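Here the complex is missing one protein chain, while the rest keep their positions.
Here is chain A:
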Amino acid sequence: MTDTEKQTDTSSIELLSFRVGGQDYSVDIMSVREIRGSAKATSLPHAPSFVKGVINLRGTVLPILDLAARLGLMAGEESERNVIIVVDLGGRTAGLMVDAVSDILAIPTDEMQTPPDLAADDARTFVSALTIVNGKMIRILDLNAVMPPQDEEAA
């Protein structure tokens, strides 16, 4: 998932950290295209509940995922202050709706830990690594897992 070149060069990756459902998460900054304010989404029929709908991002149709719902967390108050992180994953673009964006962190790769295996927790499958910054645990999101598989929707 992470840029291998980058790892060998600097042996650290940059992460964009944000809050969603009261927890701290982060994604590789290389997959972030832009951050924008929330907009009214056009809901899609027969879509999973975590798909908020689609919005117009300068002419492209951008699907919006409610990340809190996707991770099975308590959905925060939906408000004007919600932020959409536009991420690009293997040519697919999607917007992740989060509570707020916090910071940009540079984390040495050797400080990343594999999350402990806790089968009971849904969010486990969405977290690829853990790290600690200023005493706070930051979860690194596995974007591939967050994106709904395309076949599933077609069915």
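Heads up, the rule we're going with is that a contact is a pair of C-beta atoms (placed from the backbone, for glycine too) under 8 Å apart; a residue touches a chain by one contact, two chains touch by 3 or more; residues count from 1.
Note that in this section contacts and distances are computed from a predicted model.
Asks: Going by UniProt, what is the name of the one chain that was not included in the view, given "Chemotaxis protein CheA", "Na+-H+ antiporter subunit protein", "Putative cytochrome P450" or "NADH-quinone oxidoreductase subunit M"?
Replies: From the listed options "Chemotaxis protein CheA", "Na+-H+ antiporter subunit protein", "Putative cytochrome P450" or "NADH-quinone oxidoreductase subunit M", the omitted chain resolves to "Chemotaxis protein CheA".
Asks: Per the definition of touch given earlier, which of A:Ala94, A:Ile107 or A:Ala129 contacts the omitted chain?
Replies: Here the residue in touch with the unshown chain is A:Ala94.
Asks: Kindly note down the residues of chain A that lie in touch with the hidden chain.
Replies: Chain A touches the chain not shown through residues 40-49, 51, 53-56, 58-63, 92-94, 148, 150, 153-154.
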